[in-house]
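Removed: one protein chain of the complex. Kept in place: all other protein chains.
Chains here go by letter, A, B and C, matching the order in which they are written, and residues are numbered from 1 within each.
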């Protein structure tokens, strides 16, 4: 069997999960290494019997890991500030790269990764817009574009509302994530571009509020925000992002067309169980995006690995992420200034 | 405006509600009297300002009430044991009669009311199968018979599950109600006859259990029971009745046809509100059949009153109740004996 | 019984329904008159047997109707442009007035009604914000303010999405309704003020699109729009209005608090019936706000009538409508200009 030797960089919550996905759900991948600079994570990985069982080498240095003799690909799951540099380093060594979104909060830097990928066409480089691999979002896409179930789509509403973090974890990393619309809404913006067929932004506005994490004030950020994007040609997207939900990870999307509406996950459910008791009838909600998107991550990983092993086209264009980031930053600018951010017909920000 | 002078007999929980329905939702009815033998209820009615405002006379004697000079109709909402005698008395005085189900737990007695009604065709007599007036059940009927949405219906599942009564009210009246399949399942049996197009019973069996009201043992009754009815011609109905639900009044019906399935109230909801909090997402459930069927009672009352005032046919045949009761008692017999109750092709019980 | 002689002005779709509500569900009301200037409606009313039966006089002149000797109250259900003048005329004759929202699309004119009502405190004047009387919205209010189920509410999302009108009816009346945010979102704005505890607007922005009614272009209006309102103190409301839904009248509201979220009618349902067939499982949606809010109109009418008959306080303050209208117009201005509309801390528009 042809397989791909891959390493996971970053062993935070998601890095560990990506290792698990690769081990358990991607038969053509062989995890040969993990890498982290965090001493606790290093120790945890070295003590991990499963990692030993599967023959995973633990690195504390990214460059040394890249020098692993059999390494063919990396899955970059570190904090956003090093995504671009780590991607560039991998690409320069002809190592295939799956980088968590976003490539960078700096658009020029993100563009440099896109450019490097273009110059190394034999290297597969993908940004991890995991929702693009979710069965429900794909079914929505199929209903819109193949089955034409809703006529012409002209509006998208999309939410990313996270469970309130009481551990301090979120606030610790907030400074690096680029603000609520860049960190939280990035998938929603990406979905709106997908379902509205790559429209060009015309104007956007946003408002926000601080309800639970006062520390965000120093970062000029908020923990709940609403943003609206008008596109050239009469299309609209609007987003609600929140860091403060108590009931779980509540991520939904609606696509409105001239002849119908699609609702994705408008009533989120942990599983198929409903409990009827004195309080009425209730179901639980997934606590994190992992539970919601575990299958999507597995499909993403399989499609990435198969694209390499079988030399197929990647299903996602790397450039998409650039427009997404531009809109995320325009919303963040509107949030900060209170002014409408405007774009010309090429989608270039005017103010 | 032509209107109908009507009295409500019995001022228990439902009697009071029927007065309210007549006052607030039946413009062609004028409530001229109420009647109860319960001294607390008499006092309550006499003290009730609304009753005074609307000019309602309070009686403690049914015969005196029947002698009210302007009385044209009665709504009998007493305990089941006097339904038949009160109906017969009213019919004999040419007073139109809406009697709560069942006419009697004794089939011969129930038949005597049907016979009396036949002999007085100018008197309108109706048994209160309120679910027949519910918008959802009517929509299901329309989808089955007019729209043929599910092909040929051949199976009905129907539940009547009541909120657990912690007040002692239920147990006090249990001795008079004829057992769980007669009292609780009577509407479900009626619905199965409706949707399966008046099939003839062939055999039935039932099992039950006592979970909360041990006092029912002395009445040879149970507080949770499942019954199955086979009809001649390959149709089936099955029922679950319960007195012990903690989440509310949970009444649902499914009708399965050769080409689809209809589900009525499979997820009961108090209203349109969902609360998302630490426990997940939940909605409340109606506590009693009143909240579920309030609109049905109003429609039932209006159709009954208009049938009289405008001299139209009643929408429900009185005889229906006889077959319903026969099946209820056959299930109760099966529950008691553990044996299958069998019917011949005329629907007569064989054992 | 003390009752109130009332007339309904305007016999369009809603006027007819209001007559029905008063006849069938408001026992203390007596409909003595209706009034319309439309000759078809006049003929329809004169031919209506029920109107004859209930003794309703049909007028073609509002002033003549006001001179009806026994008239005590009017329910104004005409087009918005005459709401204020008809209300003022009634108030000046000491006739109690229930006027459909909004009092006027001109704030000064609306204010003149509020002022007239203040000067005639013995006359009860109410604007018909019918959702305030809906059981689900009241339950949400109770959960927020009495039960404190969601902590401190800080955000409201509310939609009014109408079934697409293919009859031309909507477009004919569009010129008089003040624009999509005034006509469609007015209830949503009102709900946001209620649940956010009367916050003061700070800024708003809106975008829209024309998808089905190109004629609206001449009115500088759109048929789908999204608007966001920021309030002083960190509260936010956002709205989606549509005239082009194909699945029905889809009106939902979410209230997000520091400790939970309430969802009202996020999955609209015509009744309790679900059909399972080759297409999966489906339920129908109410076609119009009438089916969704019929009970609310009945409660509104009863509370209005009882407030008069029993001389109680009205449950709704007339002034509320003024702020609602101001926000509606500010959103409409933002929609037209593309600029943010800003308010000072008193809620006065600055641009």
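To be clear about the criterion, a contact is a pair of C-beta atoms (placed from the backbone, for glycine too) under 8 Å apart; a residue touches a chain by one contact, two chains touch by 3 or more.
In this text, all values refer to a predicted model and were calculated from it rather than measured experimentally.
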Chain not shown: contacting residue from A:90, A:103 or A:262: A:262
Identified contact with the non-displayed chain, of B:20, B:93 or B:212: B:212
Of B:240, B:297 or B:343, the residue in touch with the unshown chain: B:240
Residue, one of A:27, A:168 or A:233, that touches the chain absent here: A:27
From A:115, A:152 or A:277, residue that would touch the chain that is not displayed: A:277
Interface with the undisplayed chain - residues on subunit A: 1-2, 23-27, 53-55, 135-136, 139-140, 143, 149-150, 259-266, 268, 270-278, 281, 302
Touching residues (missing chain, whole complex) on subunit C: 245-248, 250, 267-268, 270, 274, 276-285
Positions on subunit B where the hidden chain makes contact: 152, 154-155, 157, 203, 205-212, 224, 226, 228, 230, 234-236, 238, 240, 242, 244-247, 250, 256, 258-261, 266-267, 338-340
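Operating definition for what follows: only the chains that are shown with their structure count from here on.
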Most widely separated chain from subunit A, with each centre as the mean of CA atoms: B
Angle (degrees, nearest 5) of the CA superposition of subunit A onto subunit C: 180
Centre-most chain [mean C-alpha coordinates]: C
Cα-centroid distance, subunit A relative to subunit C, in whole angstrom: 42
Centre-of-Cα separation between subunit C and subunit B, whole angstrom: 38
Per-residue multi-chain contacts in subunit A, two or more chains: 245-247, 250, 267
